[in-house]
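Every protein chain but one is kept in place in this view of the complex.
On to chain A.
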Amino acid sequence: MRTLSPQEIARIDQRLESLKIQYLEIYHELRDHYFTELEKKPTEEFEVNFQQLNETFAWSVVKKMEKELEKNVSKQVLVAQLKFLKFWNRGINGLLISFASLSILVICIIAIPASELLLVFLAIIICTSAGVFIIKRDALSFSLRHKPISVRSTTVLKRVGILNNLFVWIYVMPNIFSDGAILTNTLFVVGMGIVTVFSLLYSISLLAISSDLSVKRNTQ
C-alpha cells in the first residue's frame, strides 16, 4: 500500500466536486473508497483505476444513492419521532409526567384567546427553527461553492418546513380569506387549538431526536 501524491489527491477531489455530491455521508464514503482502492495500486496504474472508479461512481449512480439515502433517513427520522412520542412505552413515571405535561399544555392552549393562537404558533416555529439550527448547523451551507451537507440535519430541517406550511395553510390562509371573521367560529378555534398542541409535540420530538441522530465519532 502506498500514499497518494498531492496531485492524485487533487484529481480525486476534483472528480468528487464535479459530481456535486449533496450529502456529507456519501461524500466521505466515496472519498474513502477512492483512496483505499487507489492506494493499493501502483502509481503507473493510477489513471486506469481512477477512470474505472469514475465509471463505478458515475453521475447517475451517485444521484440514485442520494435519493435512496434521503428516503432511508426520512424513514429513520419519522421512526425516531414516533418512538419519542410513544410516551406509554416509558414506564409509569414517564406516563405520568407525559400525561401531566400534555394536560397543562392543553389547558394553556384553551386559555389563550383565539386571536393569540397565531402568535403561539409563530413562536413554536421560530423556537423550533432556532433550536434545530443550533443543534444541526451542518444542515446549512452559506458558501457560494458547492459543499456537501448532512442528510440527517437536512431531513430534520425539512420537517420544520412542514410546520411552516401547516401554519400557513391551516391558520393564516383561512384568516386572510375570511378577513379575520373565522376566529369567531368555535369549530375553527377548537381545531386550531388541537393543531397547535400537535405542532408543539411535533416540534419537541424534532428537537429531542436532533441530537440523537448524530454519527458517533471515534478519533484514533
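Note that a residue touches a chain if its C-beta (ideal position, glycine included) is under 8 Å from a C-beta of that chain, and two chains touch if they have at least 3 such contacts; residues count from 1.
One rule holds for everything that comes next: contacts and distances are computed from a predicted model.
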Key: From "DNA-binding transcriptional regulator, PadR family", "Spore germination protein B1", "Transglutaminase-like domain-containing protein" or "Spermidine/putrescine transport system permease protein PotC", the hidden chain's UniProt protein name   = "DNA-binding transcriptional regulator, PadR family"
Inquiry  = Looking at the full complex, which residue from A:N49, A:Q76 or A:S98 touches the chain that isn't shown here?
reply    = A:Q76
Ask   = Of A:M65, A:L117, A:I135 or A:V160, which residue touches the hidden chain?
value = A:M65
Query = Of the residues listed, A:F35, A:F50, A:F87 or A:F133, which one is in contact with the missing chain?
reply = A:F35
Message = Applying the definition given at the start, please give the residues of chain A touching the unseen chain.
response = 3, 9, 25-26, 28-29, 31-33, 35-37, 56-57, 61, 64-65, 68-69, 72-73, 75-76, 79, 215-220
